[in-house]
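Mind looking over this structure? Questions follow.
Removed: one protein chain of the complex. Kept in place: all other protein chains.
Chain naming follows the written order as A, B and C, and within any one chain the residues start at number 1.
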Amino acid sequence: MTRLSAGGLIDRSRTLSFSFDGKSYTGHPGDTLASALLANGVRLVGRSFKYHRPRGIVTAGSEEPNALVELRSGARREPNTRATTIELFDALEATSQNRWPSLDVDLLSMNQLVSPFLGAGFYYKTFMWPAAFWEKVYEPMIRRAAGLGRAAEAADPDHYEKATHFCDVLVIGSGAAGLAAALAAGRSGARAVLTDEDFRLGGRLLSEQAEIDGRSAADFVARALAELSSLPNVRLMPRTTVFGAYDGGEFGAVEKVSDHLAVPAPFQPRQRLWRFIAKRSVLAAGAFDRPIVFPGNDRPGVMSALALATYATRFGVGAGPRAAGFTNNDHAVAALLDAAAAGVKLEAIADVREAVAPALAARAKALGVDLLTGSEVIATSGKCLSSVTVRTPKGVRTLSVEALGVSGGATPNVNLTCHQGGRPIWREDIAAFVPGALPVGMAVAGAAAGHLTLAESLADGTALGAAAAEDAGFAPVAAPAPVAGDAPNGLKAFWQVHAKGPAFVDQQNDVTAKDVALAHREGFRAVELLKRYTTMGMATDQGKTSNMAGLAIMAELTGKGIPQTGTTVFRPPYTPVALGVLAGHHRGVDFKPSRPTPTHQWAEEQGAVFVETGQWLRAAWFPKAGEDWQAAVNREVKATRESVGVIDVSTFGKIDLQGPDAGRLLDRVYINMFSTLGVGKARYGVMLREDGIVMDDGTTARLADDHYVMTTTTANAAKVFQHLEFCLQVLWPELDVCLASITEQWAQIAVSGPRSRDVLAKLVDGADVSNTGLPFMGALQTTVMGGVEARVFRLSFSGELGYEIAVPARHGDALMRAIMAAGAPYGITPYGVETLAVLRIEKGHVSGSELNGQTSARDLGLGRMASTKKDFIGRVMAGRPAFTDPDRPTFVGFRPVDRSARLKAGAHFLALGAAPTTENDEGYMTSVAYSPILGHSIGLGLLKRGPERIGETLRAYDPVRGGDIEVEVCSPHFVDPEGEKQRV
Amino acid sequence: MSDLFQSLSPARLLPAGHYGVQGITGVTAQVVTNLAAATLVARKGKTAALIAAATASGLPLVDAPKASSGAGLEAVGTGPGKWQVFSEGSSGAALRRRLEELATDLGAVTDQSDANLVLDICGPKAREALVKGVAVDLDPRAFQPGDAATTPVSHVGVTFWQRDNAPSYRFAVGNTFAPAFLRWLAASAAEYGFALSGTDRG
Amino acid sequence: MRITCPYCGARSSHEFAYLGDAAPTRPDPADPEAPDAFNAYVYERDNVAGVMDELWYHSGGCRRWLTVTRDTRTHAITAVRFTTMRFTGTEAAE
Partner (left out) sequence: MSRYSVFSLIANALNGQKGWTPAWRDAVPKPSYDVIIVGGGGHGLATAYYLAKEHGIRNVAVLEKGHIGSGNAGRNTTIIRSNYLLPGNEPFYEWSMKLWEGLEQDLNYNAMVSQRGIINLYHSDGQRDAYARRGNAMRLAGADSELLDREQVKALCPFLDFDNSRFPIKGGLMQARAGTARHDAVVWGYARAADRLGVDIVQNCEVTGFIREGDAVVGVETNRGPIRAGKVGLAVAGSTSRLTKHLGLRLPIESHVLQAFVSEGLKPLVPGVITFGMGHFYVSQSDKGGLVFGGDIDGYNSYAQRGNLPVVEDVAEGGMALMPLIGRLRMLRSWGGLVDMSMDGSPIIDVGPLPGLFLNTAWNYGGFKATPASGWCFAWTIAKEEAHRFNAAFRLDRFRTGHVIDEKGVGAQPNLH
């Protein structure tokens, strides 16, 4: 046990139990999994990606490259979770990953033995012989060895949500700089948000032993938080990571609502996605403690100096029974001494500099810590660290320690400043990249800006928080910045110890200093090439702590200097984000809305089988007991053709057009004429895109001189509305037409079949619906069912005598029931979209499969509808040579030569005997149906010069379904070709 | 939250009842019935004249996303020169006639009384629940009684406006999208306790 | 990206549908050169790397077509107006 006897922000009065790799341990509230493991003396926690080398905990934050575990189990298993960010809860279950059979004995660590072969880029040079072996042997082997944790075993049982929050000032990070910024912004009255990914606000102040305004840092944090909590305009959001800075002041953030609980509380999400819309932002994300590359630096027990200090001071844990340090800066020396003061047995600090600050030297002496200046760690030993070898000016010394705190200085956390293309700028004096061009509205404070002292952070935060509030329109309240008196950290840039043995740059991806050298040798010198060739910085930590060293080593090799070498690009997310939270509520059946028709409930009662058509749910067929779908459809078709059938067609888009220019508009959007349509009449229209391709079709009726109602196909309702708005607002703003979508307002039900008039007659309140009173293509405004407003259109998609009756949506259900009652004597039969399709195919009407965005009106046999008396959208482009090419596939019908054979939509046409090649392809089948009327399969399709070839026999080639049958080209009008039935 | 409705059809309105945390009601939603509605769209170049005419008839229209009321009508701006007008207790046809009289040839009127499910959403946690889908700033500094917005919420287009400082909001949601909207609302409000009423109207 | 609709206020760009460059205007179909002119109108684009006027439709809001001035290199938006103004110049009140 390395739990220190006192101190830390943990609740020692309560004990939490948890397990790691099946073994039980205990910790306290306030612990992370990492601190609790360390407290229990567990140092080996994972294995590296490629060589499966033992890995320990190296940081105390989200930048952790090594300590990745599978958290929880079963459907809640979460691979690659950083032990350093897991807030300990009771009964927590964690498992090590990427090892077999066990963490301690991992057979794949044999990879290390062949590591001389496995240098950077080795894949590209090998596994090519024999060629066929790649997918079968090499790749599966690589895949099994690669990867890290395992995905969950089943659908994620937790739920997620998304929310938007608007604020004047968003402060990211709650350390000294962030607290000061939030205070300054909050006091001004601005709506401010203070976020931190940590579960406890305070940043490094939670582990630093500093004085602010003459009080302890802890006291400062407590007072600041108390004041911020008291301000109604300030929102404190711990456990909230801002992961991306997007255009226009939009930030993506994830709040871990329940991750610190075994399972979320009832009705609480696991996590919540926040989109912050911020007028101004202050990035106060601190800095990372960066490593020094030296042989043996990847041994469990070697960690960041600041992390070692944090474990001691914040968590009351000694990273090992005995520890040492390896540094190049005073800040780290001070932190290590804090750890010593907190009870860590710190043997010595090796520092590459000739001297450390005198005050620190004195403090070291007082604490009994050996300061080895001018020294470097050149080797380590033990599976987990047992000793380090230090090269001092006086000779080599070996220290027996279980922990080594290393610091190569501070790397400002500039990630979010780069998400919109900003490139960091090198600052020689602190040997670090600091933010360059910033996203609009962002300011950077504290260590993230390269202002590495506490005093600067506090001053920065105060000034930038006030400025941000002021920019957002709030008068800042003058208040002095809190004062702290710390010294600059006297860093000496130092990246790499030159000594023998593998020295790791990227510990998760096993990239060594040698790999960087190899990349250099092979010409992969640009940082981005270096990254991609070696995979440096591509692991789950994105090289937060490692990239700097890697590029410094490359800079040394090329002699170019670090600023010329540059950094790789930082991209969102700042830390990895669960896919579940990005999806939120929208999964399972809630992925997209389900739109019921007005008669949905009635259809359910009839036992309808439903089908998704876009977002709509429509009845597909209405099976009776013992019927399969085909039997049901056959029955529905026959009943409709022989007597009467009924279907809900409310899903069509319906648009109300009013105004003196409505007819003129329609003339321009449809290929045919509408301004001449008589009042009380409807007409079928076809509209094109400007490129001459058919966009949509439907019927439009004229209700009054200046009033039309248009129907669109179900699929194109929104698109057509947008198109009309475009015509009116952009193309011809002079036209005086008012549009309103009435899709939701009207339920529309089609009644078709020879007896449909009898049914209608019983519904209307006395209107004359005889063939003269309401002729074919007539439109009637009347009432039905005793006073319900209705519009009756005599249209026919089925080719039968037919009507579409529209009533306000609330009456849709009642209308359907009334129709059913009125039709009962004729055996009225409800039908679904399957039968609808059969009916229209029997009639040769085009539909979605023909209106596929690739066909012109001419292709569909509708060319003659186009008026020559006017311009319309698409007219000019439809005249292009390819569109008038006689060889162009044109709409026609098909039947199987062997009438018992089934046609298949999607089959291609080949001349009999022609080889199946692209050159011989003559078109394809667009739609098929079994016609119970004809007793065989029928099809529609597009065939080169189709109409000229009626009577010809062709091959319908359908190898994907094993079908290859002979078909006869015929007219697409299979039933009642003269269209007499609909006019009776 | 899907377990909340696992057994319920996504194509039907959620039944009235209490959802989520029991014993408290942070959010309530109540279906408003007996409400006629119509769109009123100004004809080309007639927006100002239409506003003047309506104002003269006691309905002070505003050409902005605002709700205004008068003469027993409530008008909500949904676009330039466009309003959704509501009238309690009248029929769709009656409302249409009234508006046609008021607008004469200055605007077009279309009955929409059956187009929307209209819901009053209020309660101490209404804002907290709504921000889980409404991407319009609802903070009192930015959105107050009389303010309106047309915007997608959880993939569903809605028009809503604030009615008072309770706060309460009135939402008009396309009928066929209403089941999806209510599923989202119930899921979002469940942690505060959610009471839904008026959906069992058949 | 946030687009400040002159009617609705600032909204996320995902509430809008995009059409593209606002510069091409529909040619006169009666012009003898119409085929060429339409080819240019329908297909050819400057595809500006920089500031351009483009057409967006507020499909999720007020259903207005807007002309948005935006820098395609930075996504910075400097102006948004109702599209009709470009043609008639008279509808400022709307």
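Keep this in mind: contacts are C-beta pairs under 8 Å (C-beta built on N, C-alpha and C of every residue); 3 or more make two chains touch, one makes a residue touch a chain.
As the structure is a computational prediction, the values presented were derived from the model and not from experiment.
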item: Chains in view touching the one left out; value: A, C
item: Of A:89, A:166 or A:246, the residue in touch with the unshown chain; value: A:246
item: Residue among A:11, A:104, A:153 or A:768 that touches the chain left out of view; value: A:153
item: Option touching the unshown chain, where A:214, A:473, A:916 or A:977 are the choices; value: A:916
item: Residue in contact with the excluded chain [from A:7, A:41, A:119 or A:863]; value: A:119
item: Residue touching the undisplayed chain, where the options are A:9, A:142 or A:901; value: A:142
item: Subunit C residues that touch the omitted chain in the full complex; value: 1, 12-14, 18-21, 35-36, 39-40, 42-49, 52, 54, 56, 70, 72-75
item: Interface residues of subunit A (partner: the chain not displayed); value: 49, 75-80, 116-117, 119, 122-129, 131, 134-135, 139-140, 142-144, 146-156, 158, 160, 162, 244, 246-247, 250, 252, 273, 275, 419-421, 514, 518, 521-524, 526, 528-529, 532-533, 535, 538-540, 542, 569, 571-573, 576-580, 582-584, 586-592, 594, 611-613, 689-693, 848-849, 852-854, 877, 880-883, 904-908, 916-918, 920-921, 924-925, 927, 957-961
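By definition in this document, only the chains that are shown with their structure count from here on.
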item: Subunit A and subunit C, separation of their C-alpha mean positions in angstrom; value: 28
item: Euclidean distance of C-alpha centroids - subunit A vs subunit B, Å; value: 30
item: Per-residue overlap in subunit A, given as positions that touch at least 2 other chains; value: 275, 277, 734
item: Two or more partner chains touched - positions in subunit B; value: 42, 45, 135
item: Subunit A-touching residues of subunit C, taken from the complex the two chains share; value: 1-2, 10, 12, 17, 19, 26, 29-30, 34-35, 38-39, 41-42, 55, 57, 59, 63-65, 74-77, 82-84, 87-88, 91
item: Footprint of subunit B on subunit A - complex, ascending; value: 159, 161-166, 191, 265-269, 275, 277, 585-590, 592-598, 600-601, 604, 610, 616-617, 656, 658-659, 734-740, 742, 744-747, 789, 808-811, 813
item: Residues of subunit B defined as touching subunit A within the complex; value: 1-2, 4, 9-12, 20-21, 39, 41-45, 92-93, 107-108, 110-116, 131-135, 137, 139, 141-142, 154-156, 174-177, 179-181, 183-184, 187-188, 190-191, 202
